[in-house]
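One structure below.
Note that this complex is displayed minus one protein chain, with the remaining chains in position.
Right, chain A next:
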Amino acid sequence: MPEAREPRTAAEPPGSGTPAPTKLSIEKLNVSFGSVTALSDVSLDIADGEFVCILGASGCGKSTLFNVVSGLLKATSGKIVLDGHDVSNRPGQVGYMLQKDLMLPWRTVLGNITLAASLTRGATAQDRAEAAELASRYGLGDFLNHYPHALSGGMRQRVAMMRTIAAGRQVMLLDEPFGALDAQTRLGMQQWLLQLWRDLKRTILFVTHDVDEAIYLADRIVVMTPRPGRIAEILTVDLPRPRPLEVLTTDTFVGLKRQIMQHLYH
């Protein structure tokens, strides 16, 4: 099978001919819990507007990596650089979203989306109007005054995503956000996320253990292996954007999948 290397076209951040500047640098990260090494010498540069998927079996340190990047966890050594500034151990510099939707049940959809504003300075009428506009643009317009319990799991994850976006951070860490959804809903969510990303030009770091999901979404895929958690391989996904569902069966896609599977289950 020929592994066709198409030129990177739409994988580049839109509107830039030259490579985008580095947005986030993970530099020589080591994390140990006692005698257990969770992360070993992890380094990664992520370009502005890039979509990077981190792929690995459970225990490979994906979540540990996210906790360090977000500032929740102190690394044993190494640092995190955002826009040229060292942000190690400074929580709140990047957006963060988990598999759990973490909705506040007593707040409406709109109230949940404006949570960051409420937590920092109190949500203003303008915050609410902007959040409503954003949510309406991405299919939540009819649910602004709904309570989360009245929504499906997929809709709740959309709200959680809107909440992450409304928090305004340029870099968003998404930790298996669609992991709890059924396959059909998940595919819809992936397309929805790609549309969001294209429109809003955020930088996304996306953890998943689903190989198809990683290839379909990412510009680059970081394959991690466990014990100790480290980067085994970084692959560039040469699939043009926007990506219709048909790319899931192209030779490039299948070739990449084979390559990744070899790393994961060698």
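Here are some notes:
Definition applied: a contact is a pair of C-beta atoms (placed from the backbone, for glycine too) under 8 Å apart; a residue touches a chain by one contact, two chains touch by 3 or more; residues count from 1.
Basically, contacts and distances are computed from a predicted model.
Looking at the choices "3-isopropylmalate dehydratase large subunit", "NitT/TauT family transport system permease protein", "ABC transporter substrate-binding protein" or "Cytochrome c1", the name in the UniProt record of the chain not drawn here is "NitT/TauT family transport system permease protein".
Contact with the chain that does not appear here is found for just one residue of A:Val31, A:Ile54, A:Val68 or A:Leu115, A:Leu115.
Interface residues of chain A facing the missing partner chain: 70-72, 91-92, 94-96, 98, 100, 102, 104-106, 108, 110, 115-116, 118-120, 125, 128-129, 132, 144-147, 149-150, 167.
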